[in-house]
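All protein chains but one are shown at their positions in the complex.
Chain IDs A and B follow the sequence of writing; residue 1 opens each chain.
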Amino acid sequence: MATLNPRHEEGLFYVLAALGGLVAAVGLGAALYMEHTGHVVTGMNNQIVWGLPHVFAIFLIVAASGVLNVASIGSVFGKKAYKSRAPLSALLCIAMLSGGLAVIMLDLGRADRLMVAATHFNPTSVFGWNVILYPGMYAIVAVYLWTLMERRMNPYSKAAGLATFIWRILLTTGTGSIFAFLVARQAYGNAVLPAMFIIMSFAWGLAVFMIVQKTMFGWNDMTLHPAIRGRMKNLLGTFVAAVFYFVATYHLTNIYFAKQTAFEEFILLSGGIFPTLFWLGYVLVGTVIPLLILYVPDLNRIRGSVFAASGLVIVGAFCLLYVFIIGGQAFPLEIFPGYDVKSSFMDGAIDSYSPTLPEALLAFGGLGIAFTITTIGVRALRFLPQDDLAELEAAGSIVD
Amino acid sequence: MKLLRILATLLFAAIAVSPAPTLAGEGGRTPKPVVTIENPGKCAAPAEEMRRNHMEMLKHQRDRTLRAGIRGEPASLNACIECHASKKTGSVLGDGQAFCQGCHEYASVKLDCFECHQPKAKFKAAGLKP
Partner (left out) sequence: MSAPNPRRAFFAAAGAGVAGLGFTAIAPGLHLMAVGEANAAARPAGTAASPAIRWGLLIDATKCAPGCTKCIDACHEENGVSEQLPDPRQNSQWIRKIELVDRRNGRVTTLPMMCQHCAKPPCVDVCPTGASMKRADGIVLVDRHTCIGCRYCMMACPYKARSFVHTNLTEQSPETPRGKGCVESCTLCVHRVDKGQQPACVEKCPEGAMTFGDLNDPVSAISKRIAAANTTQVLSDLKLDLGVRYQGI
């Protein structure tokens, strides 16, 4: 990619934008099809009510909030090296939020009633709060972007950055609370979840940012200063380890409670696809290998290794969410403790879930939307992080 | 969206009540629907008022009945259907002559009631047999 001439480069941009647009359009078509036939064409049912679209949407929404961390470190915590990255971070936030929200909305049984959702508000519903938190996030990030990109507004960027920081902590608390406030199913109803979602957002958002940043630098034939690369990789490592701490806490607490051990046994040992995804996908691929890459000097000196680690963190994120969301629903509700139960409605039975093509296309459509917005955004506006090395050196920001 | 709906409603009302339809009069492209009205003249309100306000009447009634549990309201979708279902098809839907569908099709107003409500008069649901 390093020696692209401008004409090829432009062509490649259009190909990428078109590809992203195509994936998004196919996802939209799949949603229309689901809307027309009903959810009978999906693999979701009355036991597993949220499926693959929700896994993708929640990843996008959580990462959208976390990707702004890069901007916050610059404006709220005053780290100079991150300041030039704030606009890109804000753009990625808007792109992923758009993709995630589109998927959630289009999966609704009555997606045509978006106006009902906007005009009827139940203050006790976490979803209800999210109806305020998500659009609010757009508005606040848009204002933040404006203060960053418009020179005259620059003085307000610190205040806008602080507001954004607070808002996105609330937003991810809201996302985690969707599950934390559920008393019915054993996987949820746990106060650690909002905090866990916040730290997950930090890790996943930063991983997405590193991938986009690396791609943009490569595209423009630039290399990231090793010191900045080193700082960002260490930060990613810290976040990945912190997520693991929360995930371990969540499971260990459950294992300690006798009434939860059957569920933990299912998720961690006997549940087929779920333990596999948890141990291989999340623990090994999504945590251990990235941590080794990020912290073993001989490994992270290899060109592209941090990029690869970021990718693995994202793979792990999807595995973890799949286990959490789908696995949490596949395990039967314990309505009559102490009895073996059976019925025509999956009582006492472990459910299996196989996503069908329409819902998978819808889920990937969300990624397509996020990708397209990002691609067009970075092309149309100046989002490329420009490091003024002399200034950073003067501020002592690139000394490890 | 809401504004659109109000506009559409106004448009519908204007078309429905005007003696010489503005859009579909002589020379208009869309022919006026021939809606068969079974049991004319026994309605809960004069035809003019029904044409203008039936959607509002039904909407308020639905909220009172479902949410507050008030029964026996003068406006009732089931009562509309019982009176106005076609004698031929037994339904208020089906074709351009059907009571609800005919007019809504003509006015191009989305008819959402029958995603859930039964459009046939005297319909007896069978239910799933074991």
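The criterion applied here is as follows: a residue touches a chain if its C-beta (ideal position, glycine included) is under 8 Å from a C-beta of that chain, and two chains touch if they have at least 3 such contacts.
Every value quoted in this text rests on a predicted model; they were computed, and no experiment measured them.
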item	value
Missing chain: touched chains present in the view	A, B
Which residue of B:42, B:71 or B:110 touches the chain not shown here	B:71
Hidden-chain contact residue, picked from the options A:163, A:346 or A:376	A:346
Where the missing chain touches chain A, by residue	35, 37-40, 45-47, 49-50, 108-111, 113-114, 116-117, 120-122, 124-128, 130-131, 178, 181-185, 188, 329, 333, 335-336, 338-347, 351
Touching residues (missing chain, whole complex) on chain B	62-73, 76, 78-79, 81, 115-118, 123-130
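Please note the rule applied: only the chains that are shown with their structure count from here on.
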item	value
Rounded Å distance between chain A and chain B, as computed from the means of their C-alpha atoms	46
